[in-house]
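The following block contains the structure, expressed as structure tokens.
Shown here: the complex without one of its protein chains, the others still in place.
Take a look at chain A:
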Amino acid sequence: MIPELGNFFLIMAFINAILLGTLPFYGAQTNHKGLIQFAHKASTSIFLLMLASFVCLTISFIQNDFSVAYVANHSNTQLPIYYRISAVWGSHEGSLLLWVLILAGWIFAVSKFSKSLPDTMIARVLGVMGLIAVGFVSFTLFTSNPFERALPFIPIDGADLNPLLQDFGLIVHPPMLYMGYVGFSVVFAFAIAGLLQGELDYKWAKWSRPWTTVAWIFMTLGIALGSWWAYYELGWGGWWFWDPVENASFLPWLAGTALIHSLAATEKRAAFKSWTVLLAILTFSLSLLGTFLVRSGVLTSVHAFANDPVRGKFILMFLAIVVGASLILYAIQSSKVRSKSDYTLVSREIALLFNNALLAVSTFVVLLGTLHPLIVEAFTDGKSSVGPPYFNLMFSVFFIPILLLMPLGQQISWKKDDLPALLKKYVWWFLSCIFLGLLLTFGLNGFTFTDIEPMAILGTILGLWVIAGTVKYIQLQSAKSQSRLAGVRKISRSYWGMILAHIGVAVTTLGVVLTSYYSIEKDIRIEIGETVEVEGLSVHFKDFKNIQGPNYIASKAIFDVTKDDDFIAQLKPEKRRYNASQMVMTEAAIDPGLFRDVYIAMGEPLDNSAWAIRVYYKPFVRWIWLGAIFMALGGILAMTDKRYREKKLKKKASQEANTNGQ
């Protein structure tokens, strides 16, 4: 009964989406108040229906209703309750339902929090999002319905959730990432509505900005969580593989980062309007492309879902329609958009132009590397893949200038600035960073000149330079006021957001560079009671036992790790065998630290009581994700800036006045 109810809600949501995707456009065109108002009502009901549908699937999972094929394939009676809930989005059908629920959530949020927009604009924005919902709900309904019954042969027990996914990572990573992916549909809808309306003034940018930032925050955290999950669960200590599906999430992030910056120029200076609109379209298109790559299984990836050509075709068609239609609209309407260009060659506008050019090229680099195997296959029938060295090299080439220019870009004035004077302020800071960077890498190298890694030194210097640049920025800004403290207080919240996000980029850069070049990785053979030295660490195999988990049995080893007779940590890696699927999973044990992780994973049992184990010493690896947290915090500061709130307060006041007046 409950699955049928869920299916019913989904169908109702579909009908609602069709209405939302059509009527408000007509309402906006004819200025029909009722139809415009309808957009808000449909938004609310779409959200409630999707929520109800999602709850139905969740109940089926909690109740172990194995008559539902999706539940039977991805759950099991032995599965702990929290994994039964997260198993809802553990595979294709359910994760798509979550995707649509999140889309409905964004629609609802836009309808609730955009009261300050003109009625016709908001009707069109909601209409565009309704059309997107039509695409995704029909995709769910017609190709990937999670509520399908496996009648008449109901299995006694479920096939179990893939053990890799029985982890905290699954609970948090997909919802975060989807919030980001789908969140970019809001700014896309704003862009399309703006084009339809023919109005793309600074207000348009001002409305779009906080929405873009929220989506970007989720995307940042989602990617970081995925990387962290890969690190401790499946990656053998690796945190990024340039896997097609990782790239699929990285592409909209890069484009979204560019978009955040160009929106700033559009809002403040009315510059680059048409580019910003194009970027908004591209960012969401890349989100859709990512969906296509993940869901169709056209590329070999660790994430690929079981491949079903029908699904791939559906998404590809949807992608073609969305991109095609929006580009045609853009071609027709963008000539009406007038940007101001009253800036000179040395100005913040140009700095942001550089930022956008470099980020766009970086996006292109990753896009080309990701799609290249498909292009080759289409023309030559040969299978191939693009190796990480391509991405590492090409991405660095374009990211180095980004880091180099970042401190100058955040300081330079709008319209016109004095470049020599600007450089003069920073020259000593830059030289100090070079000195510090050399010193730090020299220290990490054990104070020797052997095996010097130029990229490690360069990366460290640039990371320090970005941090120093933000400090100098605060110093310069605060110097304008009478007292230092008053000056620091004067820096607005959105600028603090920028400062924090840029520090985040520096922290991630330092983490990436230092981990990549100074990690120690050793595979050793070790017996119980034995102590093995690994590059200054001594690893003692203390004990070994078999334990019983809720739905698995495991071999658990206990290692004491010491360094120069100082006890560092006791690590307890496991090798688990899951009852239902009989799959073996390696659970690594990690001693995390701000400056280093010690990581032990069990390999294979060798003869008698010996095991092959892998020992990692990873300096600064946490900084990779710490930087992402800084970026997200920066985003939160920026989107909660006074000018967005003030407007809301004013609006509220005027609304209250209106209602009182009536």
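The rule we apply is simple: a residue touches a chain if its C-beta (ideal position, glycine included) is under 8 Å from a C-beta of that chain, and two chains touch if they have at least 3 such contacts; residues count from 1.
One rule holds in what follows: contacts and distances are computed from a predicted model.
J.: UniProt protein name for the omitted subunit, picking from "Phosphate transport system permease protein PstA", "ABC transporter ATP-binding protein", "Cytochrome c-type biogenesis protein CcmE" or "Copper resistance protein B"?
T.: This omitted chain is identified in its UniProt record as "Cytochrome c-type biogenesis protein CcmE".
J.: Which listed residue, A:56, A:200 or A:365, touches the chain dropped from view?
T.: A:365
J.: For the chain left off this view, which of A:77, A:344 or A:531 is in contact with it?
T.: The single option touching the absent chain is A:344.
J.: Tell me which of A:353, A:464, A:534 or A:637 is the one touching the absent chain.
T.: In the complete complex, the chain left out is touched by residue A:353.
J.: Specify the residue from the set A:320, A:393, A:431 or A:452 that touches the hidden chain.
T.: Of the candidates A:320, A:393, A:431 or A:452, A:393 is in touch with the missing chain.
J.: Please identify which residue in A:31, A:63, A:384 or A:432 touches the non-displayed chain.
T.: Per the contact definition at the top, the residue touching the missing chain is A:384.
J.: Going by the touch rule given at the top, which residues of chain A touch the chain that is not shown?
T.: Listed in rising order, the touching residues are 69, 72-73, 150, 153, 155-159, 162-165, 234, 236, 297-300, 302-311, 341, 344-345, 350, 353, 357, 361, 364-365, 368-369, 372, 376, 382-387, 389-390, 393-394, 397-398, 523, 525, 581, 583-586, 601, 603-604, 606-607, 610, 612, 614.
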